[in-house]
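Shown below is the structure under consideration.
Every protein chain except one is present and positioned as in the full complex.
Going in written order, the chains are labelled A and B, and every chain counts its residues from 1.
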Amino acid sequence: MSTVIAGDDVYAIAEDLFAAMVDGEPGTVRPWTAPVPDWADPVHAWVDLHGAWSGRAVVTTERTTADDLARALLGLPADEPVADEDLQDAFGEVANVVGGNVKSLLPITGTMGLPQVAHVAPVLPGSSVITQVLLDWGGRALELTVRDAP
Amino acid sequence: MTVSAGTFAFVADLVRRRSAIVLEPGKEYLVESRLLPLARDAGHADVDAYVSRVRRAPDEAVHDAVVEALTTNETSWFRDVGPFDALRDHIVPAWRDAGRGTRLRVWSAACSTGQEPYSIAMALADHVPAPGLDVLATDLSEQVLERARRGLYSQLEVNRGMPAPLLVRHLTRVGSGWQVADDVRRAVTFRRHNLLDAPPVGGPFDIVFLRNVLIYFDPVAKRAVLERVRGALRPGGWLVLGAAETTVGVHDGFERVVLGRTAVYRVGAPARQPLIPSPASSPVAPRPPVTAGTAPVSTVPTTIRGAGLR
Partner (left out) sequence: MRALVIDDSRTMRRIVARTLHDLGFETLEAEHGQHALDMLAEGPAPDLACIDWNMPVMDGLTFVMQARANPDLRGMTLMMVTTESEQSQIVRALAAGAHEYLIKPFSTDAVRDKLELLGLLPVEEHA
């Protein structure tokens, strides 16, 4: 029996994250209704989940959006450049929060690895996408993907 | 980023004059977060700019909107904490001592999405044996009542004031949310009701929770609502208001009683029943022993106040 992680639940996780921690008020994310973006300069953050079910939760967005996220979380002003170190940490924490909440949707409690961040899409050989949610955050696209490890 | 001292002072003064709710220093972030949507809608960059315009061109409707934004019911569990401790430690023991029968009837008026009546049921889970507790929860909006009946809350909603031991005891994860357990839901009946009408069926009540809703009424209506509530309470019955609210100066049919750090209001008791409650037993439940690994849920502390009283 394959594990189902509902897109609605993943969307709710993202909504809660943005409402509580990024923007401090609800209503700042919507579903992304345009076609899947062709990423120009993407950054990916992910956590691996282990246990009765194994997989990976990935957050992908443009570098500029990830910088905006980092600024919002770190309380930096809009024009301040974001150091690589800060981007890694902040965007990694976004994956941590998303991944941890995805993990809690699973029927049996598993464990979660530490977040990783890269400019190249991570490859999990043999895995397949089981859930994909596209968000619109003030006109900026974010992709949340859950992969099922073989 | 937070509002200027001038902005905060103006808003706090306006809110206090219109609603009797006091915004103390430390609540600047609340002014910022509650007024930012209004500021944006009006085309201002920030709350300071918005308030500065509000001050320059006073407008009743705008003042109303500002006060409403700051005084809207923050739906949280066990709001203000004290009243629920008072309920468990003083009010229910007094009710039990009075030997009024086996059913405790509570009316949660203006129950919104249900956090208050469910909090009442959870606070009393060990203190009023089922089926001894009847909580009637009313609100004006059928839409919020539907949500309340379902008893399903988001992670953000359960983060608001729900003690962790009670969360794991009385709610279960359902998808990304948490649902109130059947036995707690069974104790609560939700019904649509307008406070300006005659009291709902189900009384007379031993306890009425009427929290943070009187602020929406003018003085005449306030008194009328309190009169109806008084009529719906048993002699010796208890009225619990919001933290900044009082019947003093509004309706003289209640006696103010201080229980711990909470003030509640009581309707005249029969002659043989004193108005001063008997001394409370310690409100702090003993801590469970430290054990590695999982302990049975029943040994997890159910006291609402954890480390505070030491």
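The rule is simple: contacts are C-beta pairs under 8 Å (C-beta built on N, C-alpha and C of every residue); 3 or more make two chains touch, one makes a residue touch a chain.
Since this is a predicted model, take the numbers as computed values, not measurements.
A.B. asks: Where does the absent chain touch, in terms of which shown chains it meets?
C.D. replies: A, B
A.B. asks: For the chain left off this view, which of B:Thr102, B:Thr172 or B:Asn194 is in contact with it?
C.D. replies: B:Thr172
A.B. asks: Check the options B:Thr7, B:Thr113, B:Thr138 or B:Thr262 and report the residue that touches the missing chain.
C.D. replies: Candidates B:Thr7, B:Thr113, B:Thr138 or B:Thr262; residue touching the omitted chain: B:Thr262.
A.B. asks: Since one chain has been left out of the picture, which residues of chain B touch it in the full complex?
C.D. replies: Against the left-out chain, chain B lists 20, 22, 24, 26, 29, 33, 74, 76-78, 80-82, 155-156, 158-161, 163-165, 167-168, 172-173, 241, 243-246, 248, 261-263, 288, 290-295, 297, 299-301, 304-310.
A.B. asks: What residues on chain A make contact with the chain left out of this view?
C.D. replies: 16-17, 19-21, 24, 70, 73-75, 86, 89-90, 92-93, 96-97, 99-101, 103-104, 109, 112, 114
Quick note on the criterion: only the chains that are shown with their structure count from here on.
A.B. asks: Cα centroid separation between chain A and chain B, in whole Å?
C.D. replies: Computed value for the inter-centroid distance: 36 Å.
A.B. asks: Flag every residue of chain A that touches chain B in the complex, lowest number first.
C.D. replies: Interface residues on chain A, with respect to chain B: 6, 8-9, 12-13, 16, 19-20, 24-25, 101, 104-105.
A.B. asks: Which chain B residues qualify as touching chain A in the complex?
C.D. replies: Chain B residues touching chain A: 33, 36-37, 154-156, 159, 173, 175-177.
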